[in-house]
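One chain of protein is taken out of this complex; the other chains stay put.
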């Protein structure tokens, strides 16, 4: 069989490679999650089960791909940051985004029962992914800040929106809630939450307000020594999940290793 | 919160669009399926359950994406052919390949129990995907022929290889089987199968030999009329799965609609 | 000298290749030719010398690049059509557009005196170039039609505009001419030209109305035989320059070889 006669079609491939020595950010987004969250009765404004499932899927990705420095998730999206030194899949864009997106999706489906119990998946969820390159730490941090600012703005809005709609005493329609909030700034939304619903926004679960940041950290871990059978404390690389501010300086100062470009393989 | 100050990072995106009026082929490949098939004890040389699960996942993709003319699968790979007229996701490469790959993966995991029964998934499977553009029908058909010729070559080899290795009377080691087959052409492999194992290669399940071709076909379907309650026969668009030769002319002559470029939206 | 230590920087190149088996159109555009034509006192609305210089530069390009099927020029732009089979510079976009643009520019400057006599170039002219791929003959012909329709629309406008402005009896300012023409369709512009200036637009130099089409054509050429010293007629590949309609069918029917995709090198 003359396989070779047809093989020329391989030459039509036009693979894109991502510029070397830049931070590669891969962002996943839920496909049609407005409908998906309705269909699966997600709690409003935030569904803890869904967010933890997202985090678990992201953790699976981080355990598989060595060069991810950190990941940040909020709502139905997750961003993964590869160090500038990474040569994962020779930096071929299609390979990176599809493998990562596929693994995330598979984990999301497999671990669904661990977070949603007996409630079944009624149809297949899916995600899209894109890769963007950032040359400098300043650009990368601005990217992180962009996503966290987005999280804050949306969450404050959604918290106020659903408080108005789900108000047991004086429930508003979704249209009414929208109309009320359209003319408010952040301060006014905080005010509504506090005076009408007794909610101090700053006391809300930080996972909702700040999103989830996953990163590797050297940490003291108590283990049982294989040799002596005695408990020992060892420094281990542990995958941390925190709900912290990533716009300001302190997180980055505490974790300077996250911003190391990695060893360049020239 | 000055979201706008950070928003400039969006401008670093460099989306690739696929050339208009060309056939877009998206090919998915199992990631590390050598290990995955071992871990899940796939039958050798072909696992019917796994192939049917692949086909089911491909069918889910075809029901979701309107502009796919046909799909072709073999082993742990599947190719999807979009018509030249498609404007799916404005022909943005990353959007197309990640959404399609993610939906395929999610379906693969969700429908696993339907094909593998109580045997659990022991870890998350994943796939990669790429898109290639073909300008002409000749190029597209050569692509299809390339994949089917590949299927044939691999399957003939694997059938002979596993016949030698799994031979109950005189089992060979994998190294011995490799050494025997290294010096054989197609005819010699057929000969080994026939004389040593009584296997007529041409009688083997065509799904193994030809791969699976999925395509839409207008077909008479028996239905119960909503009006009269009587059985009626209606022309419906039915998703067919066939194990046919796609290298020769006859399949394409019988299904000329598959090679229509579709209505160009200029 | 450790040249190798630095050589890794080559890996940052990200060359784009143009999809195989598609028509490659390279279009050159004069950079700032509004100013350039003013500075060099080009005749209005068309400068015959400049157009012939453009054609001569295009001819030089066609003599250098084998796979150009035809070229089309109007005003300060020129389009070159490479056959789908071309593998010029392995179809690397940057190589193709810069080499072609550079050769065109060099010829334009070198041959300037042949068309502009003693009038010197007062500063360096320059051009930009881009490449676009077209999969089908229909797309390619629509491209040609697009440029020729553009030529017609602009030339009719400019002819009327400069007739009004350069009118010896009742000259309009440029603003007045613009205002008059803003509300006219093609018919009205033809009417103004005919009734006010006695110009039958269809009798204007076809190079102005149709642009210039350059292409290779087998043609009888009278030569002197090297053997006999006698005049003989031989079929030669001659570079023709014509001012013809390329929107309708007849040009393409007379020159079917122009639309041959060329021998595919698989």
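We call the chains A, B and C, going by the order they appear; numbering starts again at 1 in every chain.
In the analysis below, a residue touches a chain if its C-beta (ideal position, glycine included) is under 8 Å from a C-beta of that chain, and two chains touch if they have at least 3 such contacts.
Everything quoted here is computed from the prediction, not taken from an experiment.
Chemist: Which residue from C:47, C:67, C:142 or C:242 sits in contact with the chain not drawn here?
Modeler: C:142
Chemist: Of the residues A:139, A:190, A:213 or A:255, I need the one that contacts the missing chain.
Modeler: With A:139, A:190, A:213 or A:255 as choices, the missing chain is touched by A:139.
Chemist: If you put the missing chain back, which residues of chain A would it touch?
Modeler: Its contact residues with the unshown chain are 19-22, 84, 133-136, 139.
Chemist: Since one chain has been left out of the picture, which residues of chain C touch it in the full complex?
Modeler: The missing chain touches chain C at positions 1-3, 5-10, 12-16, 31, 60, 93-95, 97-99, 101-103, 105-110, 121, 124-134, 139, 142-143, 145-146, 149-150, 152-153, 186.
Chemist: In the complete complex, which positions of chain B touch the hidden chain?
Modeler: 5, 8, 11-12, 14, 16-17, 19-21, 266
One rule holds in what follows: only the chains that are shown with their structure count from here on.
Chemist: Can you compute the centre-to-centre distance for chain B and chain C, using the mean CA position of each chain? Integer Å is fine.
Modeler: The mean C-alpha positions of chain B and chain C differ by 47 Å.
Chemist: What whole-number Å value describes the gap between the mean CA coordinates of chain A and chain C?
Modeler: About 52 Å separates the centre of chain A from that of chain C.
Chemist: If you average the CA atoms of chain A and of chain B, how far apart do the two points sit, in angstrom?
Modeler: About 31 Å, centre to centre.
Chemist: Name the residues of chain B that each touch 2 or more other chains.
Modeler: Correct list: 133-134, 139.
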